[in-house]
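Note that this complex is displayed minus one protein chain, with the remaining chains in position.
The block that comes next holds chain A.
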Amino acid sequence: MSQYREIAVQGLWKNNPGLVQLLGLCPLLAVTATVTNAIGLGVATMAVLIGSNVLVSLIRDYVPKEIRIAVFVMIIAALVTVVQLAINAYAYGLYLSLGIFLPLIVTNCVIIGRAEAFASRNNVAKAAFDGFMMGLGFTLVLLVLGAMREILGQGTLFDGADQLLGAWAAGLRIELWHTDTSFLLAMLPPGAFLGMGLLIALKNVIDKKLESKQQQTQAAPVVERARITKVN
């Protein structure tokens, strides 16, 4: 069980694809202008990630090493096409607002990275869980960044959620304040870069705090001794 816990921690925090691996920055920065878009792209990426991890893990013993990358890419491309067609069919509004970034999931390095680094070396259950956790980590970063930019940019949350979830979701829209002029900077790509930088900084600060706390609790019983040679 602890292995699964480790996978979860890796995906959500320690090796988060958005904040630590910095993979898939292009969609991450481009579509996070609103929460709805962020969730849409995040879930789509997660679906592709789980599917590709499972498939790659299934065929890992039968694919010759030399051509594995090409095979992985084919699998991912097929899955992305499936997801794209599904969104086109069931959430057309979202399909339009995500635009080119939906088919571009195929180029998202997180997916091929996990296929190569994890799924091709582990069994199906673990690979699927890893795909889910990595996808969740990615989605959460998208969500936070999207919320930040949407609140700053136009003072709303879940604007256009009905495109993703159906007509009932129009009620989800929260207007925090009304602005005559939207804060364009937050909506434009520079705002995404700034927001991303601030998020990474925040994560580093939290990590440092946790580390120093751990050191304090650990350091107490150790007796300081003068050594000439290094022990470990």
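What we mean here is this: a contact is a pair of C-beta atoms (placed from the backbone, for glycine too) under 8 Å apart; a residue touches a chain by one contact, two chains touch by 3 or more; residues count from 1.
Here, contacts and distances are computed from a predicted model.
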Among "cytochrome-c oxidase", "Ion-translocating oxidoreductase complex subunit D", "Urease accessory protein UreG" or "Hydroxyquinol 1,2-dioxygenase", the UniProt name of the subunit that does not appear here: "Ion-translocating oxidoreductase complex subunit D"
Residue of A:L25, A:A77, A:A169 or A:L194 touching the missing chain in the full complex: A:L194
Interface residues of chain A (partner: the chain not displayed): 180-181, 183-186, 188, 190, 194
